[in-house]
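Here the structure comes first, spelled out in structure tokens, and everything after it is commentary.
Only one protein chain is missing from this complex, and each of the others stays in its spot.
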Amino acid sequence: MLNFFLLILIYSGIYALMALGQNVITGYGGMLSLTQAGFFAIGSYATAILSTRFGFSFWATLPPAALLSALCGLLIGLPTLRLKGDYLAIATLGFGEIVRNVLNNWDSLTRGPMGIQKIPMPTIFGFVINPYTKYSFLVMVVIFVAIAYVLFQRLARSRMGRALAAIREDEIAAEAMGINITKYKVYAFILGASVAGIAGSLQAVFTLSVTPGTYTFMVSVMVLCMVVLGGMGNFKASILGAFIIQLISYFPQLTGLTSVIPPQFKQILFGLILVVMMIWRPQGLLGREEIRYGNEEGEKA
Amino acid sequence: MTILETERLTRAYGGVIAVNNVDFQVEGGLITGLIGPNGAGKTTLFNNMTGLDTPSSGKVRFMGKDITGYPAHKICRLGIARTFQNIRLFKDLTVAENVMIGRHFKTGKDETKGRFLNALKSYIHLKEEENAIYDKALQWLDFFDMHSYRSELARNLPYGKQRELEIARALATDPQLLFLDEPAAGMNPQETEHLIRIIRKIRELGITVVLIEHDMRLVMNICDSITVLNYGEKLAEGTPTEIKNNPLVIEAYLGRDE
Partner (left out) sequence: MGIAEFFQHLTNGLTLGGIYALIALGYTMVYGILKFINFAHGDVLMVGSYAGLFIYNALRGDASLGPWVLIAFFLAMLASMVISALLGVTIERVAYKPLRKATRLAPLLSAIGVSFILSNSAAWAFGTNSKKFHYPFDNTPFVFKGVVITPHQILILSVSLVMMVILKIFVDRTRMGKAMRATSLDQQTAMLMGINVDRVISLTFSIGSALAAVGGILIALDFKVYATMGTMTGLKAFVAAVFGGIGNITGAMVGGILLGILETFGVAIFGIPSGLKDTIAFGVLIIILLVKPAGLLGKDEKEKV
């Protein structure tokens, strides 16, 4: 049972990374991207291929994984970011499907549907971070989430966060205020993509094998759900959302009711969460984060 | 000195010519009015000078530099700011944040260092930098007597204040030239009075103002020079008195006496 709870925490962490990225794109930038699964897959496969074929250590696979995902973010971003939100959603969804198509068909590199197994475990100073015992792995994931959170939080509170907010509110006015909107949209996409790539690397060394079947549209929708449930424009909320959604995901196993609850239960619930949140609480559980400047609090007293 | 001019600027949408061969000059330090009946092409001319639209032909020059076809954000960085006819505030951000966005490209610049170092520096000194932007934004809010609104969401402001906030946001970019698209539209007489005082104060700061306005009392009251557009073409230009007595202008507004 404890073991199982650790598993949920680890997955919450991996997904929280993706959710942070999604939040930059959707929560701050107001762009609906449906392709976190695609970047997740690219990160996973980068780590899997580099470590099994080329003998890279896990740590050495991280920069290429993030970079490759970022590059794909740029690739999908540049032509489509000029488009309105709805088109962007479809184009990114298509991109995710293409990634999966390629993983399934590029046998010489990805071994197709069979996937890649026997990915080496990460080590640090000779200590093996063993996913089976989970504790050390959990610590590693928490550190990753913490670093990403701090970095993202600072960016959101800088003029970049404000520029994205301006773009979300009114692109034309933002442009007229001297903000290069294409540049910031691409930045958001690159950030969101690279952190999802890192999440993919962690996923690869957690399951120690990768197959295309893991990286479905469902993953993108789960991540979206985490952001919507927690609250758009709030990074703490994304982490909370990731935890709640993972808890729901594993609810049947957690309660031992797998035989009673249909396997589609969680997907239906995710769908319901999206609809219900939009209607009753579009700001999410925690709402958008308010930023205080100067000594505002003092002034109010 | 002419700081901005258009040369035979034309903007056609398909077969409809919204602006036709217009030569428009703006003298530095003055308040220039751009008037004309509805559909005369005033806003189109604005959009073509501020980069939100691209001329079909003709040129736009700012301080002697050809800026035709520049994207809006670049033009803003060169020192031209604007407001919009139908108020385009960042409605769900606070009043202070709206003005802070105007400071966007004014921040974290140190010409002696490269972009990366600048970015790194502002990342490390985030708090100080943000506070500095905030203080600057508050100064502009003081200029409009709007200090007390600073933490309100822009959407909750009364209409007249929303128009003023838009001007404050534009001023925060430290422009040399400010375009105001119907700043008094929808304002009551008291609000208009306040606006007139503000526009005069803006001129005292050395900022050149161009405004589109239908409120003739306001236009005749504060403009140093007026250009009249009709059916996309320049009909007349001159001082308020000249314009008031120009038969062509009177005809355009009131129609011909048969």
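Letters A and B mark the chains as written, and numbering starts fresh at 1 in each.
Following the convention adopted for this analysis, a residue touches a chain if its C-beta (ideal position, glycine included) is under 8 Å from a C-beta of that chain, and two chains touch if they have at least 3 such contacts.
Note that this is a predicted model, so its numbers are computed, not measured.
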item	value
Listed residues A:Phe4, A:Tyr87 or A:Tyr135, member touching the removed chain	A:Tyr87
Contact with the hidden chain (one of A:Ile8, A:Val186 or A:Val221)	A:Val221
Candidates A:Gly13, A:Gly30 or A:Gly73 - the one touching the absent chain	A:Gly30
Contact with the hidden chain (one of B:Thr6, B:Asn47, B:Asn98 or B:Thr192)	B:Asn47
Positions on chain A where the hidden chain makes contact	26, 30, 32, 34, 79-80, 82-83, 85-87, 89-91, 93-95, 97-98, 101, 104-105, 172, 217, 221, 224, 228, 262-265, 267-268, 270-275, 278-279, 282
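Following the convention adopted for this analysis, only the chains that are shown with their structure count from here on.
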item	value
Rounded Å distance between chain A and chain B, as computed from the means of their C-alpha atoms	41
Chain A-touching residues of chain B, taken from the complex the two chains share	50-52, 71-73, 76-77, 81-82, 84, 88-93, 96-97, 100-105, 107-108, 122-123, 126, 129-131, 133-135, 138, 151, 169-170, 173
Complex interface listing, chain A residues touching chain B	154-155, 157-159, 162-163, 165-166, 169-170, 172-181, 291, 293-294, 296, 300
